[in-house]
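Report on the structure given below.
For this view, one protein chain was removed and the others were kept in their places.
After this line comes chain A, so read on.
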Amino acid sequence: MSTVTLRSFEETLEKYDPALGLEVHVELNTESKMFCGCPTEFGAEPNTQVCPTCLGLPGAMPVVNRKAVESAIRIGLALNCQIAEWCRFARKNYFYPDMPKNFQTSQYDEPIAFDGWMDVEVGGETYRVEIERAHMEEDTGKSLHVGGATGRIHGADHSLVDYNRAGIPLIEIVTRPIVGAGAKAPEVAKAYVAQLRQLIIALGVSDARMDQGSIRADVNLSLAPTGADRLGTRTETKNVNSLRSVERAVRYEMQRHAAILDAGGTILQETRHWHEDTGITTSGREKSDAEDYRYFPEPDLVPVAPTREWVEELRATLPENPTQKRARLQAEWGFTDLEMRDTVGAGALALVEETIAAGATPQAARKWWLSELARRANDAGVEVAEVGVTPAQVAEVQRLVDAGTINDKLARQVFDGLIAGEGTPEEIVASRGLAVVSDDGALGAAVDKAIEANPDVAQKIRDGKVAAAGALIGSVMKEMRGQADAGRVRELILEKLS
């Protein structure tokens, strides 16, 4: 791979305004596929969830999944979109082995939902992201390239195709160009996808697992000289499959574009691949206007014409909107504005909410997610939601702390065990022997030892300088490898030296 020069982020912003565009594919969690009755279970044996229709056998025909249309409308409404009174599916024609019919049944110029918006919060500021459209389509099969070192088609000696995914319903949500975010562009992109994901979860229409591909983001980015009134040439970075990567990919492409433009080059309108491991993008196929999908209306399907009554029924099923919900939660939890903003900013709102629902106090829930777990997520380079600890486990850990079984310091070791998959918090406390020692016999011996080793300190305490007890407590804790009940240790020291 050739080395690419990058401009620094700061230099990039001095000369250019970024414009973002996000295309997010959401795999719906319907029981059956978009156009046939096949099941949609993730991870089934290859080619076991197929039928003549999703395999594209000669003669087979599609029938629209009503539940998928319902989900599409609900997503559209939640994104403040208009819902089409009448729309059609279209064929997107191109040849690829993982596409059974060699056309994808999608929507072209008649999307089910259009002209919407979503307000995205970044660092206390609100950005209104305009939604151009949300349309229905079917997923393709999955190609597995065998024999090469990288798992990519290049270097492989053969390929296998799993059609289980072919025909799974997808909703593609496309934004209008997002301009004016400047230095915040990478964060806005990430926050948009994160908030969209939360919305999808709240709607209950998808598993919303970025790691399993049930939400996939394509990031369009272009730069224009500061103050220019038109957009630059864009690149489309495909399959950016974690929130953190969305931010990184935008940042990377901004810096790459800037370097090319500064050197007098032109940006090639192309598809680019995101490499999670190295954090760079590489050129995919060139995408120009020459690419011609020969769209035309799908003649095997009748138009989708949702009645206004149905649309209103679905509107009534929408969850609370995020802004209202946030205000309500802040009041319920008694968080300050700053605490609330930090919680949202860390992507931990839902985690905190679920932890509280599992029995923790709001402050305890916030404390764990925003300090200990946020730090670990940052170290591991993942989102806090992906750190490997569930809200229910956090609540359980806090219960153990409240019961005096462990202290905050030991709790960190419990989190180590949870991330390592060693079992439930209680099991980890037992197997790692983490319970606090409050037995006077064991503690007494350690206190005696500490007094003996520190006669000067002991004398100070005897002389009434109670504050000096801290040094002896530290010594005892060290001896007990942190597992002593600090309060009881203090009492014992004061008893013995009074």
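The criterion applied here is as follows: a contact is a pair of C-beta atoms (placed from the backbone, for glycine too) under 8 Å apart; a residue touches a chain by one contact, two chains touch by 3 or more; residues count from 1.
Methods note: contacts and distances are computed from a predicted model.
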**Study point:** Undepicted complex member, UniProt protein name, chosen from "Phenol 2-monooxygenase", "Spore coat associated protein JA (CotJA)", "Glutamyl-tRNA(Gln) amidotransferase subunit A" or "Substrate-binding protein"
**Key:** "Glutamyl-tRNA(Gln) amidotransferase subunit A"
**Study point:** Identified contact with the non-displayed chain, of A:L6, A:L28, A:V161 or A:M254
**Key:** A:V161
Point to revise | Touching the absent chain when the full complex is considered, from A:V64, A:V397 or A:I473 | key: A:V64
Review point. From the list A:P18, A:P100 or A:P306, which touches the chain that is not on show?
Key: A:P100
Practice item. Just name the one of A:P39, A:P52 or A:G470 that touches the chain not displayed here. Key: A:P52
Review point. Hey, which chain A residues sit against the chain that's not shown?
Key: 52, 55-64, 91, 93, 95, 97, 100-103, 157, 159, 161, 289, 292, 294-296, 299-302
